[in-house]
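What follows is subunit A.
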Amino acid sequence: MKKMLLTGVLLALSGAGAVKVGVLLPLSGSGSVSGQAARNGYLLALDEINRAGGVLGKPLDLAFADDGSSPAKAVPEFVKLVTVDKVDFMAGGVSSATSIAISGPAKQYNTFMAWIGAAAVPVEDAFADHKYFFHYHPWSYYNFEAILDYFKYLKRSKGARNIAIAYEDGPFGSAGIDATVAAFKKAGFNVVMSEKFKTGSGNFGPLVSKAKAARPDILYWVGYDTDALPLATEIKQQNLQLGLIYGTPPSWPVGFEKNKLADNIAGLSLWLPSSPQAESRKFVAAYKQKFGNMTEEYFAPLAYVNLKTLAAAINRAGSTDKDKVAAELAKTNTPTPFGPLTFSKSLKTQYQGFKSGNWLHFQFLGDSRVPVYPVKFAQKPMVWNK
Partner candidate 1 sequence: MTASRMQGQELVIEHLAAGYGKVQVLWDVGLHARPGEFVAVIGANGAGKTTTLRAVSGVVKPTGGRILLGGQDITRSAPSQIVGLGLGHVPEGRELFPLMTVRENLELGAAMRAEARAMQAQTLDHVYTLFPRLQERASQLAGTLSGGEQQMVAVGRALMGRPSVLVVDEPSLGLSPLMTQTVFGALKAVNAEGVTVLLIEQNVGLSLRLADRAYVLENGQVVNEGTGAALLADPKVREAYLAL
Partner candidate 2 sequence: MSRAMETSRTVTRRPDFTARALVPLGLFFGLALVFPFLPLGTRAEYLLQIAFFTLVAAILALSWDILARSGQVSLAHAAFYGLGAYGFALLGKVMPWFAAMPLAALIAGLVSLILGAVTLRLSGMYFAIATLAFTEVVRTIIQNLPESVAGGANGLLVPALLGGNARAQYFLAFGVLLFTALVSLAIRRSRLHHAFAAIRQGEETARVLGVSVVRYKLAAFFISSFLAALGGVLFAGKTFFINPLETFSLANSIAPLTTSIFGGLYTTLGPMLGATVLRVAEELLHNSVKNGYLVVYGLVLMLTILWLPRGLMGLLRRGKHGGEL
Partner candidate 3 sequence: MTAVSFQPSVASQQEVVLRADGLSKRFGGLLAVQNVTFTQYSGEILAVIGPNGAGKTTLLNLLSGVYRPTAGRLHLLGRDVTGESMEARCHAGLGRAFQIVRPFPEMTVHENVTVGALFGKAGVSLPEARERAYDLLERTGLAAHAEKAAHELTLLQDKRLEVARALATQPRVLLLDEVMAGLRPAEAQEAVQLVRSVQGSGVSVLFIEHIMPVVRDLADRVVVMDQGQVLAEGTYREVTANPQVVAAYLGTEEGLHA
């Protein structure tokens, strides 16, 4: 009798029966800015889910692990979540390299993965034959599709013809650069310059001089946050005349919007705090209430959506059976801060969430990021400097 009681208590304490989701994020290392933002998104979602009754009648349980932005750390941490913490589902994932590194164990354990980041094409290859891989973030070719769409709009409305490309020489900037140039040309643009630079070196003098000689309408810049201010400064200083500076760093420098040099620079985001959509406003309010401040990192709402939809699917499936949950998650059709979310095939994977249509183009206008395209979401008219 006593023994039974004890077992019962232990069971309750250990949370047996509660659904457990493992979250692997870069909380340290090069991807930590996005990782920390995502972590907040997950915590917010967890609060809401458990306040609404949890999953399968029990409070949902999250287990966080830090992949250190490095494959050698990611693999053991992933295995730990799956085998030690015995999580039922995996979520998270930001960097492509770590995601590829865990594709092996993921297949070995046949892990259910609801993945938010990792946009590089090799990730798609690595998970192409994985049955339970749900990818929320658009693949990099979708990103480019969105950019091309915007540039075509600029061609129509502003007469933009000449594009100069500045890309960092690492994997982030160089990914598919040849295809990018080809696509621009095919769309009727002149690629008047295509230059590599070393990220973090801050030495943009020669590059901008070269751009000046090429007389572009648009400077398309693919680099990191460290390059944003040096590039903007150099452009201003050398007085390079451009219709638009368009950049796609994974994150922007802290406080960049307050710098006058940031004015009119345009960029790409899946989401902005100022987004007018109802879901986004709800998210912003909840986030502010929980954390007392706001983030501009779209990984926060992305993580939030990720966990909310996963929890909803498990509840609909009525069990943690992977096939049933997968079937339910695949049927997701819900409004999110990014617009409606549904899953469909991508080039190589079964379940792709957001695609090119979800991207927003914004400009730094007067101390904040303001959506300017697609036109239906634009809050202010865009500024074209030619």
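Things to note:
The criterion applied here is as follows: a residue touches a chain if its C-beta (ideal position, glycine included) is under 8 Å from a C-beta of that chain, and two chains touch if they have at least 3 such contacts; residues count from 1.
Behind the choice of candidates: all candidates are chains of the complex that A comes from, given by their letters.
None of these values were measured; they are calculated from a predicted model.
For subunit A, the touching candidate in this complex is 2, chosen from 1, 2 or 3. Of all residues in subunit A, only 27-28, 32, 65-66, 68, 70-73, 75-76, 79-80, 82-84, 86, 96-97, 100-101, 103-105, 107-108, 120, 122, 125-126, 169-171, 173-176, 178 touch candidate 2 in the complex they form.
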